[in-house]
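Yeah, one chain of the complex is gone here, protein chain that is, but the others are all in their spots.
Order of writing sets the labels: A, B and C. Residues in every chain begin at 1.
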Amino acid sequence: MSDTLTLDSTLIAAVLATLLPFASFVLIMVFTRNHRRLSAGLSIGAITVSLISAVFLLVCHWHLQTPLQYFGRWVVSGDIVIPYGFLLDPVSLLMLTVVAAISFLVQGYSLGYMADDKGFSRYYAFMSLFAWAMLNLTIAPTLFQLYIFWELVGLSSYLLIGFWYEKFSASQAGKKAFVMTRLGDVAFFLGLLLALVHLGNLNILELNSPRVAAQMSPTLITVSALLIFGGIIGKSAQFPLMTWLPDAMEGPTPVSALLHSATMVAAGVFLFCRLFPFFSQSAVAMGVFLAIGTITMLLSSTMAMVSRDIKQVWAYSTISQLGFMIMGLAAGSFFAGMFHLTTHAGFKALLFLCAGVFIHALGTNDIFEISRLGGRRLKVPTVCMAIAAAALAGLPPFSGFFSKEVILAALAELDNPIWLVAGLLGAFLTAYYTFRLIFILVVPDQSEPRQPDDSHGHAGYWQMGGPLIVLATVTVLLGFFQGPLENFFGNHICSVSAHTGSHGWLPYIAIATAASGLILAWVEFGRRNSARVGFVERIGWLYNLFSERWYMDRFYRRFVDVVIYRIISGLCTQNDNRVIDAGLDALSKDAVQSGRFVSELHLSMIQYRLLAIFVVVALLALYFFF
Amino acid sequence: MEFTGFPYLTAILISCIVGLVVIILIPGQRQVQIKWVSAVFSGITLLLSIYLFFAYDKSRGGLQFVETYRWVKTPGITYFNAADGFNLPMLLLTGIVFFTGVLTMWELDKRVKEFFAFYFLLVTGVFGLFMSMDLFFIFVWYDVSLFPMYLLIAVWGTTRKQYAAMKLTLYLLAGSALVLPAIVFLYAKSGLNTFDITVLMQPGTFTAAEQKFAFILLYIGFGILAAVWPFHTWSPVGHVAAPNGVSMLHAGVLMKIGAFGILRVGIFLCPQGWQYWAQLMAVLAVIGIVYGAFVGLSQTDLKYVIGYSSVSHMGIVGLGLATVSVDGLNGAVFQMFAHGVMTALLFSAVGYIYDRTHTKVIAELGGLSHVMPVASAFFIIAALASMGIPCLATFWGELMVFIAAFKTYPLGGVLAVCALVISALFMLRVVQHTFYGPRKEQYAQLADVPFDLGLPRIILLVVLVVFGLYPSLMFDMIETASIPFINGLP
Amino acid sequence: MIVPFGHVLILAGLLFLMGVFCTVTRRSLIMMLLGIEIMLNAAAILLVGSTLHWQNLEGQVIVLFVFAVAAAEVSVGLALIVWAYRRTGSVDPGDYNLLK
Partner (left out) sequence: MTIYSLIFYVLALFILATTAMAVTRRNMVHVVIYLIFSFFGSAMLFYLLGAPFLAALEVIIYAGAIMVLFLFIVIMMKFEGGRHRLFAPGQWIPAAVFGLVYLAAGTLLVSAQPGSRTVLKTARATPAMFGRYVFQTHWLSIEIVSLLLLVALVGALFLGRRTKKYATPKSIEDHR
């Protein structure tokens, strides 16, 4: 453990990885706003260097035994010290690489996707800002630094989601995302303060060490764990605060890919991994997390079953997969969560980027419309999307299969079988809605006349296609790296792996579940002459329930409108105007009025004056004689 | 007369006063000359305050750049200026806001001479108050800074300006009517025949009961100026009515006078009274934070929103002061500085927009990012600062205050932190309805802010970012005063 | 042996009160002047009574002066009223509000 800043290659690489995107953000915003190509070049250059540094760090420290820490004094106030530094351990190294890689690919992809946008430079500036915040978040050594960049991630996601600000819905979605995650962040912040007050500092390694139990009572640990988990709920779109994520699809598609695969929403799960030993000291908290993860996964799966918007489907699936990761982590398997996070980052980015190609080429989000316009003739994205969908559904040999299997194994370890059942149900639903989309897209609709449409010979097609192929390769291959990764984390002192491999039957059941989902989807959508109507859509109220997101959004909207705006804010405003201000105005009016009254005594009819004189004399008499 | 070295502090005052005199001597038709003179003299004060900020010896701490002159001997009135860790940030803030305020009013064309003359007078009072260590002078400077405000709002203001000016003046005079008896009371009770704060603040000068009595008077008196909750209604109205440069000074600096007065007079002289009333201060501050945010949520006027956000932010300052701890004081003073810069930026940005669109009603604006992206960016960044986004200066002040409050008043701390969501909500609402949305026809011809007009905003923005990225610059300074002070408490 | 001094006081007091009442309530300058006369008369009664009480002639002397002053006051006062009435056509004190 190194507490002083010595200039070695690791440190230089870390600084380069984390600082360059910020530099490119500043440069773009200040100088090159009007030079599109220069801006893009700056941003991509910076993220390339970050990626190289990250890979360098990962390779150098593949056999890392103890975590490396670097600290520099940043802020000192009283007895509060906030250092700036880096923490290099398997979690952060892997995440750093994943984030840098996905950012790099997305930025490359955006060259084509955003080519015609007038906010091109701004887009790249925000991308750089986002990359900077996210990279720093991953290698933060203290919760403070993590929180700071956590907030910045929220900010840059706000800017990116609301990127097309002329659309009201986009700025609304950005606002919603920001405020809802902020709500979680407040809980996070409070949990952080609670830990700070009792521990004195917020070093992540110290939080994770067993010594914490000596300084904090179990109740306190539970409370602060739950509060910190509030941040995860917000950022990773878990159960009560999940509705911002589907709306966040208003942003450009590459942004969705970036936000919902490896970065913003994954930050929540990443935080869980970061504080896994700390969280696992409280069984109650872990139970709550497990429940929240399960609810989230099931709810969002049902929502995905009825959506017609291609990005929305993937958004719901993101929520559900995040819930799945939380389940795995809360079930006690650190590796399960982390592994699924990694694989998910790959295939979810791929899914979004493929969707982006369709949207870009065909100009619509509706899957039926895409199908009608001949989306399947875009070969590369169709194939890539099928691969990614298979991974998402958990079919072997794609990466998702392996990571899902690990999570299911962790769930099987639990005493209560209900969690495993829920997990399998989730897997089934996932396979169903994934392939529902795929089949709608791929199988030509017999009822519609075919339209020859060759407009897809698009300029940015291959710029977009490149990253797709890279990601598809990763998706296919990553699953086979389970062993090395497990070793990598095995070195990590915090790793508490629950995976014992005693459930030989589990992979078969998992495959069977996924396959049954696939078959159901095929029966309803893929078959020749199929009705192309899902079983849910036949049940009116269920369809309404699912497509209205279980009425959660309406509830929030109503809640904010009525309780926040009308009742509390309205009352406060009324109090300001009617009570405080009016009271003061009345006071001043009364003062003026009493002045008038007193002046009456001087100016009015002589008789009043006389009377006043007499009264005063009488009162004086009373005063002097008694 | 005792001066150690060159009297920098007096030099600031003198440059203000000389500027004032020169402005008065220039004929009123020569508007450009007047503006240049104002810019030059305010620039001098800015440079001096920056110099002071960096020349202060942090390792030595304590009072530096001391200038004393026994002015009136019999009652013990001393012209006593000094700089310490508390007032240097305020002086720097005043210098920055003063200079940028002058630049912001560059486009003024109505009674330019009178405007800048009053502006200089106002700032003279503010500078004097921040640097003075003598109760008598503090009171005099306080009133000097109040009186030009009335004219500046009543003559150059916009919305309901007469009402606002009158209300503001009455409120602030009511405040000074509470401060004066408290000062006289302390002066009389000490029996030391001096107004010198450094003498009066020696432990044992006042009994606990005297401190309690004097502190509550001082707290409410200065608190009115700091927009402490039930006495806050003058400030949004005043912000709205005042011309932009004045709003900047008003929200950026003048409200700080209140908080600084509580610190310098109330807390320094009556530490026991401070500890006694701290709970009350905390309750009012928390109410102010939450309440300001909620009221800001349903405002329809751009400047009203900023005004109420100021109420909320000054609540954070009050909460910091109420915690009776090093962190709280650090956070409070930092927040004063950061909020001053931030609000100045907000008003400066609004000023540009208002001068072009001639409306401050949020519903009438919209889509401004299309036509003036840079001007919008200034506002949006300031709005982000107001939400407490990290890497902008306000974050650190809020952070320190919340940490300190969480230790002392857990419930209050929690409520104050929760108000962050509301303040995010209302700021984003404003940003969304003002700058986002489709392009509007009536604003299609507007030009973006050119470099020379953007300069004040750039300066403020840079300050905001510099102190956001490297807050230690300020915390180290404040600590030289706050740590000895807290350690010296009985 | 006539009556206790207090009874004289009460009589004078009541009379004075009536004078005050007349002065401040009747909307006529003449009635106001009459009210003043009533008050002066009350004072005169009290002074005479106190002469008897303290066995000192000074009180009666003051009454003499009171009469003289009353006569002067009435003559000038009435002349003023007449003058004012000629000028404005009203003896209502409520109409004399030029100071307002």
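The working rule: contacts are C-beta pairs under 8 Å (C-beta built on N, C-alpha and C of every residue); 3 or more make two chains touch, one makes a residue touch a chain.
What you see is a predicted model, and the numbers here were worked out from it, not measured in a lab.
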List the shown chains that the missing chain touches in the full complex.
-> A, C
On subunit A, the omitted chain is touched by residues 607-608, 611, 614-615, 618-619, 621-622, 625-626
Write the list of subunit C residues that the hidden chain touches.
-> 1-11, 13-15, 17-18, 20-22, 24-28, 30-31, 33-35, 37-38, 41, 44-45, 48-49, 51-53, 55, 57, 60-61, 63-65, 67-76, 78-83, 85-92, 95-96, 98
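Basically, only the chains that are shown with their structure count from here on.
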Quick one: point me to the chain whose Cα centre is farthest from that of subunit B.
-> C
Indicate the whole-number Å distance between the mean C-alpha point of subunit A and the mean C-alpha point of subunit C.
-> 95
Cα centre of subunit A to Cα centre of subunit B, whole Å, reads 37
Multi-chain contacts in subunit B: which residues touch at least two other chains?
-> none
For subunit C, residue numbers touching 2 or more other chains are none
Listed in rising order, the residues of subunit A that touch subunit B in the complex are 29, 73-80, 147-149, 151-152, 155, 158, 162, 165-166, 168, 170-172, 174-175, 178-179, 182-183, 186, 189-190, 193-194, 196-197, 564-565, 568-570, 572-573, 576, 580-581, 584, 588
In their shared complex, at which residues does subunit B touch subunit A?
-> 167, 170, 230, 233, 291, 294-295, 297-299, 325-327, 330-331, 367, 369-370, 377, 384, 389-391, 395-396, 400, 402-403, 406-407, 413-414, 417-418, 420-422, 424-425, 428-429, 432, 435-439, 471-472, 475-476, 478-479, 482-483
In their complex, what parts of subunit A are in touch with subunit C?
-> 602-608, 610-611, 614
